[in-house]
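Following: one structure in structure tokens, then a few remarks.
All protein chains of the complex are present and in place, except for one that has been dropped.
Showing chain A:
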Amino acid sequence: MALLEVENLQTHFRTPSGINRAVDGVSFHVNEGETLAIVGESGCGKSVTSMSLMRLIPEPPGRIAGSIRFAGKDLLELSDREMRAIRGNDISMIFQEPMTSLNPVLTVGRQIRETLMIHQGLDKAAAEAHAVEMLTLVGIPEPKRRVGEYPHQLSGGMRQRVMIAIALACNPKLLIADEPTTALDVTIQAQILKLMLDLKRRVGAAIILITHDLGVVAEIAERVMVMYAGRKVEEAPVAELFRSPRHPYTQGLLGAVPRLGSSLTGTARRLAEIPGQVPDLRKPITGCVFAGRCALATDLCRQYAPGLEEKGPRHVAACHYAAKGAVAA
């Protein structure tokens, strides 16, 4: 059974220059214990999608429509109070920048304790003991000393570990990780990715991983959803998506990343470019959102938006031509 089911999610923002349709009719699901990656470039709506799931979009100027069913409840129909009981408890989140998402004037111990005392009703001593346990779990050396330290005393990698400790403190069913390693150096990124994989096995939480880094996706995701201009354009199991991407945008993305080792195997080539830019989401888009940048676009694409069609087992893509094999890589 799906843990999370999102149906026709629309998150729009009122701006002085018109309504920005940041997320425009996105549906997806996440099964228990599964890792779903949402990939796309800046402005594709991946972060707005995750913020909408947590109902962290300020309304107004934002407006969320559609349905977000989590463990049988529609999150969009809950009161603020009920929603607060879910945030940080059943669903928790890790952000990209651990420096700005930790409170600089509170010790890290206090910040871990806070979630435990509010959601689990632990007393201070029990919460403190659990905080030390969490820091040990995320691999912070000398956890007893570190609980008393402030975020500025920790390195970037350590801070991200603390964020993960806070997020996992209440054993959430779903963890949303928004670019969790983007701000980190590669050797630290490798540590954090390994930690996330280990913890997933132990805690069993489902993960929604938001990222633009296809390497990170290949490393930890099971299923991938590709977003472009506020829409879902393709979704498939990870191996399938990398082996036979169907949507021209996904193909473009994969072709635009150089592979490590390509200079040795003689596979080095000019990087594929996707010409042009993302369309302005404040203007209505007729036809396929990608038509303006797609080499295969025809009048059909410019007039009618393609729906998501089944292109293979558990593999959907929104392209008029993908099924015909003409664009299959």
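By definition in this document, a contact is a pair of C-beta atoms (placed from the backbone, for glycine too) under 8 Å apart; a residue touches a chain by one contact, two chains touch by 3 or more; residues count from 1.
Convention: contacts and distances are computed from a predicted model.
The listed choices are "Dipeptidase", "Oxidoreductase", "Peptide ABC transporter substrate-binding protein" or "STAS domain-containing protein"; the UniProt protein name belonging to the chain that is not shown reads "Peptide ABC transporter substrate-binding protein".
Per the touch definition above, the residue from A:Leu75, A:Leu137 or A:Val217 contacting the chain not shown is A:Val217.
When the omitted chain is restored, the residue from A:Glu41, A:Glu97, A:Glu114 or A:Glu149 that touches it is A:Glu41.
Within the complete assembly, residues 41-42, 141, 155-158, 185-191, 193-194, 212-219, 221, 238-239, 242, 252-264, 268, 270-275, 277 of chain A touch the chain that is not shown.
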